[in-house]
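One protein chain omitted, others in place.
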Amino acid sequence: MQAEFSLGELAVRFGLTLRGEPSLMVRSVATLSHANAGSLSFLANSRYRKQLESTRATAVLVSADDANHCPVAALIDPNPYLAYARIASLMYPEFRPAPGIHPSAVIGGGARIAPSASIGPLAVIEDDAQIGERVWVGPGCVVQKGVQVGADSALLSRVNLYPGVILGQRCILHAGVVVGADGFGFAPNDGTWVKVPQVGSVRVGDDVEIGANTTIDRGAIDDTVVENGVKLDNQIQVGHNVTIGAHTAIAACTGISGSTVIGQRCMIGGMVGFAGHLTIADDVVVTGCSLVSASIDKPGSYSSGMPTVETRLWRRMVAHLRRLAKKER
Amino acid sequence: MQAEFSLGELAVRFGLTLRGEPSLMVRSVATLSHANAGSLSFLANSRYRKQLESTRATAVLVSADDANHCPVAALIDPNPYLAYARIASLMYPEFRPAPGIHPSAVIGGGARIAPSASIGPLAVIEDDAQIGERVWVGPGCVVQKGVQVGADSALLSRVNLYPGVILGQRCILHAGVVVGADGFGFAPNDGTWVKVPQVGSVRVGDDVEIGANTTIDRGAIDDTVVENGVKLDNQIQVGHNVTIGAHTAIAACTGISGSTVIGQRCMIGGMVGFAGHLTIADDVVVTGCSLVSASIDKPGSYSSGMPTVETRLWRRMVAHLRRLAKKER
Partner (left out) sequence: MQAEFSLGELAVRFGLTLRGEPSLMVRSVATLSHANAGSLSFLANSRYRKQLESTRATAVLVSADDANHCPVAALIDPNPYLAYARIASLMYPEFRPAPGIHPSAVIGGGARIAPSASIGPLAVIEDDAQIGERVWVGPGCVVQKGVQVGADSALLSRVNLYPGVILGQRCILHAGVVVGADGFGFAPNDGTWVKVPQVGSVRVGDDVEIGANTTIDRGAIDDTVVENGVKLDNQIQVGHNVTIGAHTAIAACTGISGSTVIGQRCMIGGMVGFAGHLTIADDVVVTGCSLVSASIDKPGSYSSGMPTVETRLWRRMVAHLRRLAKKER
């Protein structure tokens, strides 16, 4: 159960302006429409201001502009969503199990596990792996030879780190994540393929979050690199020797082909495909379902996903395109 | 080994019209072209009627129209594919292991496991989870704190249910499924990201099937919801606070961004991308590889996937489009 907090205490702790009774208590978060007594809610976008009117929340995090429309206590901040993130983190602290190694875990020779770390049931820690302070290795994880996991990181469950992978501090890896599988490298040989050994590794920085079933391949020779603060959603594929710049966020199902370098603070939509060997500038936005087939050297927003129309109309668009292209031969 | 059935028995049990000898026995199903003595086959689409001519099946499920073209015994039904599904389910009953808890499974304190349930080797059932009657938790599954699994559901293997997830009755979850990982929620803060705790859960209805390596995120505040009878193929991504309406079927590799609400009885093709915060009406069909970037308020068929042409021709189409768009500035 989460603790209770008074509005006065929250205002002081997070530097918010309070308009209302400081002794009012909140003990859960809620959306404006589902809130009830004891709930703290937020309005991040003035577009939804109408929802304020009927909210039953005890208090709402709002911007100064929206505060006048708030029928209940208001906690005012220029960035209500950020304030919400911080307060919710206080009210719902991340679960961390007690330190110790579950008796069903299998620990290899030479593995160094910090005494404050927690190794869950049926986890495997192979030889010479290093597990930092307060790390949580959840049930069914496989941490292979020589892997290093930085302090305060969490491998939530069934995460797989291949040999030699290096993970920073305060990372969160969700279920089914695979880091360090072989990159897709084969040399053609008379209609067959000869495997090219993938002898690089993967280096993941600090404060990186990686979503469920995402895969990050090891480098062919040099390493694949995920810099500090990168946030990856579920089912993303990161090819060998890719670099993802610090604080870039990538939505689900995106695929990045080998050796592409993505800049810092980029925001990449879902199901975007990147060709290989590209360079993408810092501060680039790519909207969902786009194909990035050439390097991008300027910040800005880029797109190519075609939006759906009625199938009947779409058939005509496709036929039309084909006709035009043929005409121009 | 599956049992043997006489055509007479099948006709009676499933209300089919038999044209042929009731004492003929079938003991396996087969495609028309690979059938042989003892096989039951079906013709679901008159377009393939020609395959009837040469079939060596003992009997074929057909519509009345196709029956006249059937050279062997015919079991006649207006919906031969549905009849096939039911007979095949009789002939090939789903495997369920004997009740009991494998000695290698790890069971947390306070977990309630029905005596008729089966917990496979190396499964983890955490504290306070509730496992219903006749549930099968396969090898390597991780069922976390407080999860509820309804009667007769099967987690086939290496399935991961995060804390608090609620699963209905008669669900089938395939290997690698992850339900309840954190949604992708971060508040921007001066070029970095602050994690927004994902405090909602996931509620999955009855009779839901979820394909291998599909991921369904927990809600940010309210729950993510998958209603009764939904069928999800492999490698689908369902973002936080999505609702998928009853009896909707979604093909593989589709991604649904956060807070999108999909109606009932929709049929969504493979590799479709849905933007977030959309509302999709009931009975909508979306063809494969489409991008749904706006709400759809009427039933019907929608598309946007561009079909392949020769690369040479495609280059011209792309160049043409660019020229036109620039001209119109």
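Should a chain be cited, it is by its letter among A and B, assigned in written order, with residues numbered from 1 in that chain.
Rule of thumb we're sticking to: a residue touches a chain if its C-beta (ideal position, glycine included) is under 8 Å from a C-beta of that chain, and two chains touch if they have at least 3 such contacts.
Quantities reported herein were computed from a predicted structural model and do not represent experimental measurements.
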(request) Consider the whole complex, including the chain that is not shown, and state which of A:Gln169, A:Asn213, A:Thr248 or A:Gln264 touches that chain. (result) A:Asn213
(message) One chain is left out of this view; which of A:Ser153, A:Ser201, A:Thr243 or A:Ser257 touches it in the full complex?
(response) A:Ser257
(message) Using the document's definition of touch, tell me which of A:Ala129, A:Val142 or A:Ala325 contacts the absent chain.
(response) A:Val142
(request) State which residues belonging to chain B touch the missing partner chain. (result) 29-31, 34, 79, 81-82, 84-86, 88-89, 91-92, 94-95, 102, 104, 120-122, 138-140, 156-158, 172, 174-176, 209, 211-213, 229, 231, 233-235, 247, 249, 251-253, 265, 270-271, 288-289, 305-312, 314-315, 318, 321-322, 324-326, 328-329
(request) Just the residue numbers, please: which parts of chain A touch the chain that's not shown? (result) 104, 106, 122, 124, 126, 140, 142, 144, 158, 160, 162-163, 176, 178, 181-182, 184-189, 191-197, 199, 213, 215, 217, 221-222, 235, 237, 239, 253, 255, 257, 271, 273, 275, 285-287, 290-294, 296, 300-307, 309, 313-314, 316-317, 320-321
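Rule of thumb we're sticking to: only the chains that are shown with their structure count from here on.
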(message) Counting only Cα atoms for the centres, state how far chain A is from chain B in Å.
(response) 26
